[in-house]
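These notes concern the structure reproduced below.
All protein chains but one are shown at their positions in the complex.
And then chain A:
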Amino acid sequence: MEDNYTLLPEALFKKYYPRLCHFAWQLVHDRDLAEDIVQDAFMAYLKNHDAIVEDDIAIKNFLYSSVRNACFNLSRHERVVQRFLGYYRPEDFEESHVMAKIIRSEVMDEIHRIIQAMPDACRQVFRLGYLEGLSNFKIAEKLNISINTVKTQKQRGIKIIKSKFNPELLGLILLFFDK
């Protein structure tokens, strides 16, 4: 039994783990809980993967369905907490909503991977400017460069993004830089 696991496709896990966590998070609004649920889904996959046809779509369907069902069947306590916090919405589990959430997770994961793959300087601006919420002045201070250099780097970053992304998405990306 144990030997089977050494053959497990680690790559499969690495590919799908973030987006499945994101999908679960959209339904349960709690990061730890989402990760627990996805861990369980992979456990179930490992136990059953002989029975699952090994094509990408079948695996995805299995994983997404397991996560959706687990979110739906949360323990009573967790459900009460969710209701209390105003997070529980039964309509979230209707098919069209689930589909929209899967699309969101798939797309967000891909964009996230693209941003991760950007040149370092560009990502540094992205990280300091948005994720850390620093002003141009603070970024300049931190990186020990002039404010003009920060501005130039930001413009360069935006240029790269403009060449990679549809203007539709620019609003989102600019939010990262617009600080």
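The rule is short, and it goes like this: a contact is a pair of C-beta atoms (placed from the backbone, for glycine too) under 8 Å apart; a residue touches a chain by one contact, two chains touch by 3 or more; residues count from 1.
Criterion: contacts and distances are computed from a predicted model.
Taken from the listed names "AAA+ ATPase domain-containing protein", "Carbon monoxide dehydrogenase", "FecR family protein" or "Branched-chain amino acid transport system substrate-binding protein", the protein name that UniProt assigns to the chain not shown is "FecR family protein". Listed for chain A, the residues touching the missing chain in the whole complex are 2, 5, 8, 10, 13-14, 17-18, 21-22, 25, 30-32, 35-36, 38-39, 42-43, 46, 57, 60-61, 64-65, 75, 77, 95-96, 98-100, 102-104, 106-112, 114-115, 128, 130-134, 138, 142, 164-169, 171-172, 175-176.
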